[in-house]
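One protein chain omitted, others in place.
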Amino acid sequence: MSAASDISEKPKRGFRLELKTVGPLLALLLLVLLGISLNENFLSYSNLTNVLARSSFIGIIAIGATFVITAGGIDLSVGSMAAVIAGLMIMVMNWLIPTMGIGWGVVLAGMLAGILLGGVAGTFNGLMITRGRIEAFIVTLGTMGIFRSLVTFLANGGTLSLNFDVADVYRPVYYDGLLGVPYPIIVFALVAIGGEILMRRTAFGRHCAAIGSNEQVARYSSINVDNVRLLTYILQGLLVGVAVLLYVPRLGSASSTTGVLWELEAIAGVIIGGTTLKGGYGRIWGTVVGVVILGLIGNILNLQSLISPYLNGAFQGVIIILAVLLQRGKRT
Amino acid sequence: MSAASDISEKPKRGFRLELKTVGPLLALLLLVLLGISLNENFLSYSNLTNVLARSSFIGIIAIGATFVITAGGIDLSVGSMAAVIAGLMIMVMNWLIPTMGIGWGVVLAGMLAGILLGGVAGTFNGLMITRGRIEAFIVTLGTMGIFRSLVTFLANGGTLSLNFDVADVYRPVYYDGLLGVPYPIIVFALVAIGGEILMRRTAFGRHCAAIGSNEQVARYSSINVDNVRLLTYILQGLLVGVAVLLYVPRLGSASSTTGVLWELEAIAGVIIGGTTLKGGYGRIWGTVVGVVILGLIGNILNLQSLISPYLNGAFQGVIIILAVLLQRGKRT
Amino acid sequence: MIIAQGTPAPAILSANRISKSFGEIPVLFSIDFDIRPGEVHAIIGENGAGKSTLIKILSGIEQPTSGSIGFDGQTVVLPPNGAAESMGIVLIHQEQNLAEHLTVADSIFLGRELKKFGFLEVGEMRKRARAVMETLHVRIDPDARINTLSVADKQMVEIAKAISRDARVLIMDEPTAVLSVGETETLFEQIRRLTARGVAVIFISHKLDEIMELADRVTVLRDGQWIATVGTEALTPDSIAQMMVGRELSNLYPPKHEPDVDAPVVLGVRNLVATGVKDISFDLRKGEILGFAGLIGSGRTAVAEAIVGLSHRDSGEITLDGKPVNFTRVAQSVEAGLAYMTKDRKGKGLLLNMGLRPNLTLLTLKRHLKAGFLDTASESRALERAVRRFDIRARDATVAVGRLSGGNQQKLMLGKTMESEPDIIIMDEPTRGIDVGTKQQIYHIIAALAAEGKSIIVISSEMQEVIGLCHRVVVMREGRLAGLLEGAEITEAEIMRYAAGIKQSGHDERSV
Partner (left out) sequence: AQDKVTIGVSVPAADHGWTGGVNYFAQQSIDRLKTTYPNVEFVFASAPDAPKQIADIEDMVSTRNIDALVILPGDPDAMTSAIKQVKDAGKFVTVVDRQLSITGVENLYVAGDNPGLGANAATYFKEALPEGGNIVILRGLPIPIDQQRFDGFMSGIEGGNFTVLDDEFANWNRDDGFKVMQDFLTRFPDIKGVWTQDDDISLGAIEAIKQAGRESEMFVVGGAGMQQILQAVANGDALTPVDVSYSPAMIATAIELTTSHLVGGVQVAGRYILDSTLITKDNAADFLDADSPF
């Protein structure tokens, strides 16, 4: 296992190692070639921006998950958390309209609320895990149910919809962009770059890896294990908040089905990208590639009518396994 | 962390350890008390057998999952595997009717097919993981999609129903019993006892724990790590097959919704029971208790009207966290 | 060495009537201990005497049950979890403590990374890591991941990590257990350099010659009790051993029985090439104790692992009792009566979260089956036997093995290997971390086994052990056989010459 950052400096490494590093990229490339062969519109600007923009929610969440997993944790609650944040954010905005009127003021207040709620939810998970000393799997399985119920309850079993006029103000955040690049892609890219720097170039990232690799060692190296771990969950929560900021203008509503199974998709993206599920080693760029691979699979399935839609899941499953298989050399 | 097998020899341990051992039982007891206080029918024979019989599918699957997890693996595909096995089993039985006629012959052939299919599916997972050297999480996430698609495809998006007359022959396997104890409960109990013996009293169980604890040590101790691991997945597959044998006679049908989220429920049961998610330590009786706890939560929710049904998930989440919290001493 | 005589400087770190219990079980009883700037203070004692526990208390890893810690003349409560490092108290743990996924440079700077504007100075850290490695004369790539390093290299990284910190008190728990003479010498050089700057060093070792060479004062512990603190000049190896064990240690090494030159060759290795092994041939005769010496990373472990089927063999022939064999799994070699005991007890030898019994029988579980089921009673009997034979001291057989003292873990691992009753045993650093008293016992066991007709390969970095125990010695260098010594040739100087490459023989013809 070798960090990506080593590659540029040590081009003399063996083939096996490179395969491990280049694996996800290779899978991505093959998928792109498949897409091109299926439909000439695949490489069109609008198709590519569509795919990237819609991958941005999961992508941003998965970047948070990369830190959590690298530090040896897991967060199953992200999908439900996204739903409840989206619901509360919509309620806050609707509630503010009478006082603030329609306009960017309400939207900004809603966005702030979204980020804050993400932070709070993440802090709750993190505290239960670090102070309560309960397995992360159990805590986040529990909060997954709690968050999901909460949004169902708030929506009274139905859908929470954003006021249509406010939604009109907010909509450009998903659909417009800068120099032709949609905002979600820009935000995704910024979060990815920030994540990569955080992971590779700060003590926090290194401490995450150390904790995930060997908690005892980290502790003896005077790393505050609990705090670092707590921070990974808070970061995860904040990034779920950011993802929701982009999600709400796209759908303008939240319901009990919002974000179902996002946790699995985010974790899958992280693992396809080469991060170790048991912790100790994570790479952000890999996660980005992993999430884009998952996004492309869905897109490619829509490019053709050969595969029965009933078998979409099978195709997805096969691609996921193959993408990871490409990372394995002959003998590991 | 201490091996449970030692405990019987040394009853003089401190309070913390006992809490860890008794934890799930305590949670179970509290839940039973809650049930009694909510509804006088809770302790009725029919209610208790209902709950236990319902828990038997997940329970049998979770016993397999205990081995997989103890050996440091994970199997996310069990729910979809159950669905596809149920579907194929029904197809096999329907297909055999013209040649074999209605009767136990068809049912037994179907049961045999179910077990065999389970073994095959488990072997497939196991081989991909051990020979293909792909992370168990990814392999089983992939096969989860593949199996799910397959059953949807076979059922043409709808439901596969067992021929009505055969279903009548088969039905007693779920609804009848021996001396008033329904067969599903008897099978569950037998599988649990067998699992407990396998885990505690055979080399296989010991080897599972060794591999999950430290794979290198296991390898250096001349354990055939790959084979043992493969066996855990085969066992898991076979037990999914057994669970399906009890599932099909209940409703006589399988569809794309069969077994959705069973994997999560099974894993939750295992962890609530005190098995370590990272491997190295597992206990079957704990899993049984964990699964029964999960079954009781649903039962209790249905026996009262205090909690809005929208909040069922939240109640479940809280109980799961509390059940595990009970196992933790002050400082772990 | 500066302050060996004259008025002693005031202590920088001291333990005042420190006691420690784990749960109900007392481990230390009212220990007094202090260390002065510029001094090397050694702690010796039998396995399980409480040495590691004492220094863990002195560095804040464990809190004492009673008693107090003095630092710079003040009574302090040391911060937990290694945070005492910020006060200048640096500890090298007995058990290797590195995160396997990190790189060497990451590990050396873990917890006190160099930062500029909040960002890591990766290049600078790499440069400094390389510099520290150079002062230690080891060639380890700062970008290498820890999990690709050998046990000895990991130990050197730990040492590099420790000496690169601004230590005022440097505590080393058996740092030399896996080091060979060369590396030990470099380490001592560095220790002397540090003490000359006024750094206080606490040093734990079971190698008494090292103590004699390095220490200014020696504190002896026995069964958690303080026995004595004496200046090294007043000591002889024999008197130290006497104080430690509480009895006279006459002959550490048993008399060598005459090697039988006509004895049949039980294990033959011809032109073995494998990972880390370039080309090696040798024979092991029945009843022989064959030593393997060499610098760290010279490929001794690699040879053993290739023979028993733990690592892939590229080419070469291996014969057992004259018949060619090809083990692809360890189980096959164990089956054939050939057992290998790893030196990496933590990573490859023992399941730290499990009790003594499952660990002891893991390799030979088949022998404890009754009608297909495990017979725990038979396992317990095996444990009783092993505890007696190897003097394993655990207060409670159910305790997790990770909580045993280092030496007792090693003894348990010996017991585990011997459970398979092998005819040929390859022991990698068999006495790693074992006290002199028990060492003597183990040497006698090895000699007795050889006398019984078993054949033994001892891979050891402890020169004295190889010399005192072995009939013949293979010296390895860079994956090849550098020399084969026999009888009177087996001397420290001769081994060193071959190991360092000053002398070359390629004497394949001598290994008949």
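Here the chain labels run A, B and C in written order, and each chain numbers its own residues starting at 1.
Here, a residue touches a chain if its C-beta (ideal position, glycine included) is under 8 Å from a C-beta of that chain, and two chains touch if they have at least 3 such contacts.
Note that this is a predicted model, so its numbers are computed, not measured.
Q: What shown chains come into contact with the chain that's not displayed?
A: Answer for the hidden chain's contacts among shown chains: A, B.
Q: Looking at A:94, A:123, A:161 or A:216, which makes contact with the chain not pictured?
A: A:161
Q: Contact with the hidden chain only, please: which chain A residues?
A: These residues touch the chain not displayed: 39, 41-42, 44, 46-47, 50, 54, 57, 152, 155-159, 161, 164, 167, 171, 247, 250-253, 255-258, 260-261, 298-299, 301-303, 305, 309-310, 312.
Q: List every residue of chain B that touches the chain not included in the displayed model.
A: 39, 41-42, 44, 46-47, 50, 54, 152, 155-159, 161, 175, 250-251, 253, 255-258, 260, 298-299, 301-303, 305, 309-310, 312
Basically, only the chains that are shown with their structure count from here on.
Q: Where the centres are mean C-alpha positions, what is the separation of chain A from chain C, in Å?
A: It comes to 45 Å between the two C-alpha centres.
Q: Give the residues of chain A that touch two or more other chains, as numbers and ranges in rising order.
A: If we look for residues of chain A contacting two or more partner chains, we find none.
Q: Report the residues of chain C in contact with chain B in the complex, numbered from low to high.
A: 23, 310, 329-331, 333-334, 340, 342, 347-355, 357-358, 362-363, 365-366, 369, 372-374, 376, 396-400, 416
Q: What residues on chain A touch chain C, complex-wise?
A: Chain A residues touching chain C: 1-3, 5-6, 9-10, 197, 200-203, 206-207, 209-210, 212-214, 216-223, 225, 276, 280-281, 331.
Q: Given the complex with chain A, which residues does chain B contribute to the contact?
A: Residues of chain B touching chain A: 128, 132-135, 137-139, 141-146, 148-150, 152-153, 156-157, 264, 267-268, 271-272, 277-278, 308, 310-318, 320-321, 324-325, 328, 331-332.
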